[in-house]
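Note that this complex is displayed minus one protein chain, with the remaining chains in position.
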């Protein structure tokens, strides 16, 4: 993974468009002509779908176009010509992240310890849960903790309130840190490709409930964890990151859970960092992750 | 994995029975009383099913019971008492392995290069295929190559002939080295837990045909290979060994195939070695692999 | 790794002695005769050194010998005969662990979050540091935090005080969670094979200071972390656990540190768990780790 250029005043463009000759030349010429020094460039062509993808980062200090006009200039002079979709980010603007949890604390601790030490450029204005169990963890890190108990009857209503709270708080993206509730289409539509889940299996193996039990019963020799963006279909969204660990017949289900939790927290945290660093493009239910 | 004690004149017992107190004591006492020096012992208790499993190897040189009577003595004095099932092996008796192939040579080359250099204590009296493509590889290693072309109509009949040939050749176990035909129940019943397959995915993800295409479409970040014993249900037999490798969005299907083939051959060869060394017990469609 | 049988009232014996015929039989017979149901047994013979190692765990509930007399009985009837060294543990007796830190918090957070949630059967009566930086983390988890600032002149004196405090607190073992001071022979002798360190490289590559810088300069494609018991020779003690992660030319030193820290905390925590579960025997500056 390339250096996170903190301290540098820079801008990042994530773009994709139908592939054709000359795009890289035109985009880099645009930056060059406006005195933008490129500090990161990675591009990828999906030769099957014939789609061009690029992530480019350049220094703003001597850039001729003021930050607030880049979208207009780039949109008009480049994007329109190539039928390009793009997003502009400024690394110094910290994204605001909401964390949803239930009862297990391992992912929450891993996330909050990174936030606390400034490892990530992110803000966490709130933690939401359907249970009170992790209130003390939130308190340890002085983050407001909101409980929305969910029952069969009140689920829609409670999620409504969660959405309202999340939007009011100016949240940019949501992390489901072993949140044991299924997110409805309504919330997904509010945060498309901006809700990150961790599933405790090597997807597409063992989707749904109790994957460690299924792994034990099937007798696999390796278990995994998968972080993905949430889509309407359960455990089927674009995969951001996966990792695995070796097990054997001697591992009880309890051991699978223990070993799996170490995977879950590390895989989820890697996915969050990639998202914070705006390294991920989503297309066709897959991710392009610029390293 | 413990040392393969070639050169030592030894015997191996693989056993399992309902768990109860004192089994290890009785088995080891039996060997000790008969002057058998234990050079390997590993046991495992499935606490859920309450089954005891053990692999034990001891030197035969000063052992009081002659080799040909061990089954009788052990069966009478120990196994009967514990309702135990057991298998006795002598490492110096090389098992005879048949290899089934179709058109891809990577697994066959990997296997044959190990056989040729004496890395494994095994004999390969024949290679069977439904195509002529790999005849030259068999010729390179001077192994008889038998072609049984399979069509929709003659499949049962051809398999019949294969079984007949395999049995007549005194084959102990069969390796499907990317053999692209489904094995029928008839052959499976002749060689229960003695037909080793390599599937080119991380099972249970992507069973059946074209797993690399499925992996590409799903956008996974890791691919795998799985070696398992063949059972009646496709790609669902007891898993012997698995391994994985990391991929990214930049990997075309062709690259997945290339990277996957390296996994396939290594995973299959590891599984074959474990089988040759009699390290595998099968129970409840799972393997106990004594390392 | 075998199930940690919490809830079961059991005892664990770790033993080693010169290898000879019949040891397993005698030890298991001893337990069996005294009505001890074995729930874990693993043994290993170092054929080069001709040393026998075993870890055995059995239920105490119907065991005829009272807990406080096991050492006497086993020592007299078994250990003396085989010139055996052994240690007896009772899993329900939680070991007391001291944590030494300096300025980096990632390992401390990882450890304390496991302690807090009860993942480990351990007590942490104190954290010791040469700096005040992590006092707030200790406060988050309500663990007493003791600062012993170390300079060139006062090092011996301060360590003396640390030893005194640690001993007074009844500490069983010490974890150096990125403690940036070299431990002297005096402390090592007080806690032989009971001081666990994490080194931020794949030892024996890059011992000493600044391993990530060295890894970057050397251009390795994989970095690692190593947890080991501290001995008099720097970074040369018996290795308990190691793990690695892939890097590339695009990774800056800052990225190596970031990726490495995830390794460090997971590897250290795995080593601590193995120690807490009494799965480790040390011999000849190497570990036997019973999984």
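Each chain gets a letter, A, B and C, in the order it is written, and its residues are counted from 1.
FYI, a residue touches a chain if its C-beta (ideal position, glycine included) is under 8 Å from a C-beta of that chain, and two chains touch if they have at least 3 such contacts.
The model shown is predicted, which means the values in this text are computed figures rather than measured ones.
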Hidden-chain contact residue, picked from the options B:21, B:35, B:113 or B:236: B:113
Chain not shown: contacting residue from B:76, B:252 or B:284: B:252
Full-complex contact with the absent chain, from B:30, B:73, B:90 or B:141: B:141
Contact with the hidden chain (one of A:29, A:72 or A:164): A:29
Hidden partner interface residues of chain B, rising order: 1-4, 105-106, 109-110, 113, 116-117, 119, 140-141, 248, 250-252, 254-255, 258-259, 262, 266, 269-270, 291
Footprint left on chain A by the chain that the document does not show: 3, 21-22, 24-25, 28-29, 31-32, 35-43, 45, 47, 246
Sites on chain C contacted by the missing partner chain, in the whole complex: 44, 47, 202-206, 218-222, 224, 238-244, 248-250, 252, 285-289, 291
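By definition in this document, only the chains that are shown with their structure count from here on.
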Category of the chain touch graph - line, ring, star, complete, other: complete
By mean Cα position, the chain sitting nearest the middle: C
Identity of the chain that, by mean CA position, is farthest from chain A: B
Set of chain B residues in contact with two or more other chains: 47
